[in-house]
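All protein chains but one are shown at their positions in the complex.
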Amino acid sequence: MSELANESSTQRVTTTRPESGPPAGRPQAKARTRILPSPVTGQELVLIGVIAVIWIVLAFRTPAFMTAGSIEPLLVATAPIALIGVGMTIIIITGGIDVSVGAAIMVCSVLTAKALVGGMSAPTAVLLSVVVGGVLGTVNGLLIAYGRVHAIIITFGTANLFLFVGLQIFGSRTVNGIPATFEIFGRGDEGRTFGVPHAFAITVVVTAIAWWYLRHTAGGRHFYAIGGDAHAARLVGVKVQRRTLLAYVITGLLVGLGSCFVIAQGTSTLDQSVGTGKELAVIAAVVIGGTSIMGGRGSVLGTLLGALLVQSVTSGVTQLGWSSQLSDLFVGIFIIVAVGTDLLRARTRRTR
Amino acid sequence: MTTTAPPTPAPTPADTAKEGPAGRLLRVLLTQRIALLAVLIVVVVVWFFVLDAGGYLTATYNFDYMSASLINAVPLAMLGLAELLVILSGRGGIDLSVGAIVSLAGMIFGFTYGEWGWPLWLAIIATAMFGALLGAVNGFLVAYVGFPALIATLATFYAYKSLAIVINDQSPISTPPIQTLFSITRSVSLPLFGQYVPDVPLGLFTFLLPTVVLVWVLLARTTYGRRLYGIGTNDVAARWAGLPVRGTRFKAYTYAGLISGLVAVVTVAQFASARPDAGVSGNGMALPAITIAVLGGVAITGGIGRVAGVVLATLLIVWLNAGILLAFVGNEGSQFQLLALGAVLVFAALLNGLTTRRYGGSR
Partner (left out) sequence: MTVEQAPRLSLRGISKSFGAVRAIRSAEIAIRAGRVHALVGENGAGKSTMIKIIAGVEQADTGTIEFEGKPVVISSTGDAIALGVATVYQEPQLFPELTVSENIFAGREIRRRGQVAWAEQNAKVVELLELLGLPARYATVPVGELSIAAQQQVSIAKSLAGDAKVLILDEPSAILTDAEIDVLFTVVRRLTEAGVAVIYISHRLDELFRIADEVTVMRDGQTIGTHPIGELDVRKIAELMVGGILSDERPQRAVPDGEPVLVLEGLGLGGKFHDVNVAVRQGEIVCLYGLVGSGVSEIAACIYGIDRPTTGTMRLRGRPIAPRSPQDAQRKGIALLPANRKVEGMFSFQSIAFNISAGHLKLLSRLGLLVDRARERTVATDMIKRLAVRTPNERQPISAMSGGNAQKVVLARQLVERPEVLVLAEPTQGVDVGAKEEIHRIITELAENGTAVLVVTSDLPEALRIADRLRVVRGGTTTVEFGPDATQVDVLAAAAGALDQEEGAVA
């Protein structure tokens, strides 16, 4: 055998086994049937069921609930949390977390609101908000990916910094007289087409894209690899730092877009409490949706359902005439139940 | 939740002997968090004295002012110590619910002392015990059921926050007994050498100092402290060494709840009112408490952290904030406090990362 032949034979020795021939259709066909886990997880089905139960109960208690007039505002209110939740899901899949989104919402909304007051057109204002959000996300991402510090610490820190920036822009006053430029994202007639609120439709589209991306592209799968074992991911050539940065940038961009929804839902006045506590609401939606806080597992579909559940409870509590503050108690209980059943399931699987 | 930093061997004594005085100073400052904080406190205080002398401040920054501002250190340091306990316990230990416990336990204090007329001591004990009970719920979920601490305390944050507001139909309790309680937060002259030093807020002695001493004894001297550091450092090894891993972790959350209960009493006294949103309004109390703990050198991965670090970090932040308030007019001051807090936290975190890579960690 010549050197040349020897050399070339090393090129593809390992992946194919010519002597065995193609595996004759059967194993391949069998493999095709369940190459990936089911597209909808058990937890997501349960969530759908729970949401359905809540809606049905509400429909019986307050017949007005099942009308478009009740459902549509609910969907609109769900939109910003679910939208930002898409980004947060990706971050949590990589094993990180971002507790600065509430403060980032404040920065984006106050800046955009002021721009709207100044007469900026809707497309430019959306762009402005998204770019600002992207910048804030980049700050987080750079510090976390390249500073190699735990995400929760860094984002606790940047939350303070963002709050400072936001309050400085507010200049100790509320922003008044915001024009209805964003009514296409709002609750009103302008905000929906064929009864579907635009904000919710956009959220569903973004969720669908993210769902496909996370499930079917190499880049998407790498987020899961990083969350599973960042060191091992680096060893197989996953660009861990760049991917980590990307997760926070995506979240920042979605915070920017979500802030437009927030402005659209509000009145013509924006006060300094905007965004407060939203980071925890987003994390709650992600967690209720079945994404593991330890990283490596999760789905944006679950997050959408989680956000919808939280919002259904919130509006349900008010519809039933209870104190609106009681809805937080239910959110807490839902988190415990959702994560608790997951823990128990994992435990029984391990002992089996 | 994984760090990508490769394990670097710690420098040998021979290695450290080679570096010059500047190098040694740098190493001490980076690896000895206590030393760094002490230096930073001196820098901050001197800086504000200089600003004061130059007439840049709206009021005088002197020892009296510094001493009076210590009233803000009481809840901050106490909750910082609560976070110290849970973060030390490892496995991503953290408590987001401390602020909500302060709110809810504060309402209980309002009921017992303000409305039902219990004696003060009994009301305080009841409130602390109630806080411990709320902390025990966290501890049960984390230690026995296996919830990630972030999730469990996020859930209880929501639940406690909601209960605190609903329990008295959204209204604060500010009956006469509560209103007169404000007196316990006043400043007093110290006995014996009181004439030589500024008056000191009473809350410092009645609440903060006992808590600091007890937590220090707990961590540095008791077998419980040893077990806590043990499970935080490596809970698998702790199990194989025969340490009661779950019980130890459970207690850490319970103690954190207990301290939060005491903070509730302090907060009610400070506001002269039991407010249902005392611990959760704005950004709440958990965030600053975690910031203080991290700044004090507590490793978020568990097993590393000291009481002295938390106390010094509190003093740094309190005196920095006090100075900032004088450096700006109106609301600006409180906004720049946010900037300072955020910048200091990010700086401390990056420093922790750097120290870990360069010197194999700080202590």
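Labels for the chains are A and B, by order of writing; each one numbers its residues from 1.
Methods note: a residue touches a chain if its C-beta (ideal position, glycine included) is under 8 Å from a C-beta of that chain, and two chains touch if they have at least 3 such contacts.
It should be emphasised that the depicted structure is a prediction, and the values quoted were computed from it without experimental measurement.
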item	value
Contacts of the hidden chain among displayed chains	A, B
Residue of B:G303, B:G323 or B:G353 in touch with the missing chain, whole complex considered	B:G303
Touch criterion as defined above, residue of B:G23, B:P119, B:P210 or B:P244 at the omitted chain	B:P244
Touching residues on chain B - with respect to the absent chain	6, 8-15, 221-227, 229-230, 233-234, 236-244, 303-304, 360-361, 363
Touch list for chain A against the chain that is not drawn	1, 3, 6-7, 9-17, 20, 23, 27-28, 30-32, 34-37, 216-218, 221-222, 224-225, 227-229, 231-239, 296-297, 349
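Note that only the chains that are shown with their structure count from here on.
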item	value
Chain centre separation (chain A, chain B; CA means) in Å	31
Footprint of chain B on chain A - complex, ascending	95, 97, 99, 143, 147-150, 152-154, 156-164, 167-168, 172, 229-231, 234, 240, 276, 280, 283-284, 287, 293-295, 323, 325-329, 331-333, 335-336, 339-340, 343, 347
Chain B residues within the chain A interface of the complex	1-5, 94, 96, 141, 145-148, 150-152, 154-163, 165-166, 169-170, 282-283, 287, 290-291, 294, 300-301, 330-332, 335-336, 338-339, 341-343, 345-346, 349-350, 352-353, 357
